[in-house]
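A single protein chain has been omitted; all remaining protein chains appear in their positions.
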Amino acid sequence: MLAYILRRFLGIALTLLLLSIFTFVLSRTVPGGPWLQGVEIPQSPQQVAAFKAKYGLDKPLWQQYLVWLRNALTLDLGVPFSMPEITVSRLIGRLLPYSALVGGLAATLAIALGVALGIASAARANTWLDNVITLYAVFIGTIPSFVMGFVLAYFLAAKLGWFPTGGWGGPRHLVLPVIAYGLPVSGGVARWTRQCMLEAMGSDYVRTAYAKGVRELGVMTRHVLRNALIPMITNFLPLFPGMMTGSIFIESVFGLPGLGKYFVMSSTNRDYPMVLGITMFWALLIACTYLVTDILYGIIDPRVRIAEKAA
Amino acid sequence: MARKKVARRRFLQLTGMAAAGAVIGGCAQAATPQVVKETVEVVVTKEVEKVVTKEVEKVVEVTPAPPTGPTNALGVTLPADALPLEKQYVLEPIGEVGGGYGHIMESLYNRAFEHFGGTEPLTSLDINLQVYPVACESWQVSEDGLYWDFKLRKELVFSDGKPITAHDWVFTLRRAMSSGYDFGWFYFDIKNAVKVYNGELPPEELGIEAVDDYTLRIYTEKPTPYLPALGVWFAVAPKHAYEQYGENWALDPQKYISSGPFILTKFERGVGHKWELNPNYKGIRRPYIVEIREENLPKGLPAYIAGDIQRISIDANSPAGERALVNANPILRTESHPQPPTNTDYIGFNTLPGKFPPLDNPDVRLALCKAIDKETLVSEIFQGFAEPAWGILPKGFPNYIGEQLKELDPNVYDPEAARQLLAKAGYPDGKGFPVFEMWIRQPDASRMALCEAIQARWKENLGITVELRPSDFQSFTDTAFKQKNAPIYFVNYSLDYYDPATFLNIFRTGGRHPHEDPEWTAFYDEANAIMDPEKRFALLQEAEKRLVLSVAYYFVESPFGIMLWPCNLKGETVQPNKDGYQFYGGGGVGCMHAYEGMYWADPACRAGLR
Partner (left out) sequence: MSTAVSAAAPAVAQAQPRYAGILAGAWRRFRRNKLALFGLGYVVFISFVAVAAPYLTPYTYDKINPSIALQGPSWSHPMGTDILGRDMLTRIMYAARPMLIVGFATQLAGLAIGTTLGVLGGYLGGAVDWAVSRLVELFSALPWYLIVLYMVMVLSPSLKNLILALTITSWVNSCRVVRGLSFSIRKLDYVEAARALGIPGWRIVIYHVLPQAIPLLLWTFASGIPTAVFAEAGLSFLGMGVRPPQPSWGQMLADAGNYWMYWPHMFVFPSAMITLSVLAFQGLADGLREAMDVNVNI
């Protein structure tokens, strides 16, 4: 097991290395550059040259990369062009807790609600309940975010005054963003759960269990759910890193601090250290999630043995 | 750029649906401020009962109102109807990315955006959009018009007690112009500015000097009648801060040295910043407000109604339902303040010889212009939140001559004449005309719709196909302005100060556009350097006409908006100006202020808003 995890970490390191080279080259090849951000009248070549010299962008690309790599190995991801007083690592460290709280709650809401609805839907397949849940699940995922954001903020906050429309504060501030973030995802979770449950319910051992007189609840939880778990985990676990790194839409509409905006803005602003730093951070997160998924496969399904996979 | 960005952002916030107050039903027509005012009166009387009942409990808690209001840390006594000091704060959205709250004259992203709380500008704009001295007492131009002397206020000090002298001002501009300040071109009228900016001359050669400790002299390349207006963005930086703390002193409350009425007391990147009154401030901008809180703020009308944000702009890109809500709510209508247009969208053609034939043929460009019925398109698409533009200057701007420009050939919609021009150029019914791309810089929904409409008009009136190429800011700037590889582009420019030069300067050859016209540039430069205002304005009108007639550009529309802020915001700077406009923030729109002259009074007028 330990050897397996070690091997996986070696793999992750290789992935990160390849990804960093790819991202590094790509970010420097995209037209434009940090010096053009917000510029109405492009600078003269001398100006651009001076800028490049100041930030070490005038050296050959491979040299710049090696410098970056050397620093990255000590967790120093550089200083964002747009935020000279802070390092990329410290910025991520500062903003991640906000995003993680909102996104974590939203993912939990989405999965709890979605799995509950999905199980109900599967247990009563092709009844009116199933149809209602299906309609909800599909529709909630196609509601444009601007409609969802406005409806929540207008009725629950502006009209009824139950919650603030946004900003960072107590738990009440979290309610609307978590709903707006989690609800659309719950639809997909419900549909996927239903699908996986139905697959599992069609099997002989479920019929056997029923025949033995096991109650429905028992069958559903002990036999069906357990066997539906692998595809569910495959799909649901990455929701956590995905949502806990924030969303530009949720942060902007509800006025929350967070990382989500930087995934987009660092690219449009051509903020090279930010682009690289945030990509590396995300890659590490997602790779670890996949590792956990694979380990969970083995725990849930004894047939899948980690040791053997590693072999 | 800093300003650009500020101006644009502000603008986007302020701009928008001037019509909100007046849009009744679905058919939005531009609202006149008067209309808004009339409805207001009715509204207030309607709401009085609600107000009273709701506010009773609150009034009880508060101790009896003193004859005059409280006095803040700057020694300013607030008017009698002001709320207590702890309520006297301003909420501003934190910059989304970049836009650190450093010094305004810093290069790249590292600079203040939203206000001049911590820095003192040389001049500023009052609510009538007139330039007035801030850090100086007065200015005087030399006989030959080639240099200006600014008499600085002797009492001004930095927050650490050190006096602000002419040497600090000289240091600030020299440093900015020689260290890659991306807004440097704004100062190109100053002597040797171009060469210093490009590193061809040392900073000491820049045309700025301290005659004595309190006299700042600025030399210009040519007579520059609008020079004091450039001072609205020229803010002093403490030389000793750079020496003591290095470049990033302005991003750390421990190191911040303020020259303005506020000082940075909290700076947590991406989370929040706070500015409090700088008790050492001796200047003339003396706010009632005691605190500026920059936070992540929610967006949208619901947040405004809930009181979670203090201002909102409604414009052509605001959801129509929000406009309807504003319109239906009497309190929101009283809180609506139409803003003047401050920017213009235009189409530019790449006329560089041989680059994109036949766009170098003026007849072809004229045909393209005459095939667009912009008056109809703009009014339909912008729903009353834009004026059709006939030249670069937006309606209401000093020296605006839209009525004359409207008659010029490129501005006259005439599909038949357009077809003939195109046929004459060798493309009857558009046959054989190359497929060009029109690059569009970061379009919002209205601008995208407008471009689609123009595309459709070209297709049906001329039989030619133009592909639309919406693009992110950087890709656009790189392609259209740097590489000059965009055949046609749709872009926007917004003002930095209230003189026609703010717009006309960018059309000089060697600026950003892929069009060369040394003749026009020479004519314009000469006109621009005339010190006699009347004569200068007359010739600048001629220059704008020639610009339109060059058909290198086609001016489309100037969007504007309606700004809402709570009715209990009072004070001299939020009063209507001579033209009936009201501005938020402490002075005229288009430059930065420190929220001077505004305070929060009793919110009774907002009762029943929900």
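Observations
Letters A and B name the chains as they come in the text, with residue numbers starting at 1 for each one.
Just so we're on the same page, contacts are C-beta pairs under 8 Å (C-beta built on N, C-alpha and C of every residue); 3 or more make two chains touch, one makes a residue touch a chain.
This one's a predicted model, so the numbers in the text were calculated from it and none came from an experiment.
For the chain missing from the display, the contacting residue among B:Lys239, B:Arg365, B:Arg469 or B:Lys482 is B:Arg469, taking the whole complex into account. Summary of contacts with the chain left out: across A:Ile5, A:Val30 or A:Leu129, the touching residue is A:Val30.
Residues 26, 316-324, 376-377, 380-381, 442-443, 445-446, 448-449, 451-453, 455-457, 459-460, 467-472, 475, 479 are the ones on chain B that touch the missing chain.
Where chain A meets the missing chain, the touching residues are 7, 11-12, 14-15, 18-19, 22-23, 26-27, 29-31, 125-126, 134-135, 138-139, 141-144, 146-147, 150, 188, 191-192, 195-196, 198-205, 227-231, 234-235, 238, 263-264, 267-268, 275, 279, 282-283, 286-287, 290, 293-294, 297, 301, 303-304, 308-309, 311.
In this section, only the chains that are shown with their structure count from here on.
By the touch criterion stated above, chain B contacts chain A in their complex at residues 1-2, 4-5, 93, 96-100, 102, 107-110, 180, 182, 184-185, 197-200, 247-248, 251-252, 267-272, 295-303, 305-306, 308, 319, 321, 472-475, 477-479, 481-482, 493, 506, 511-512, 610. Of all residues in chain A, only 31-44, 46-47, 50-51, 54, 81-86, 91, 94-95, 98, 146, 149-150, 153-154, 157-159, 161, 164-168, 251-258, 261-262, 265-266, 268-271 touch chain B in the complex they form.
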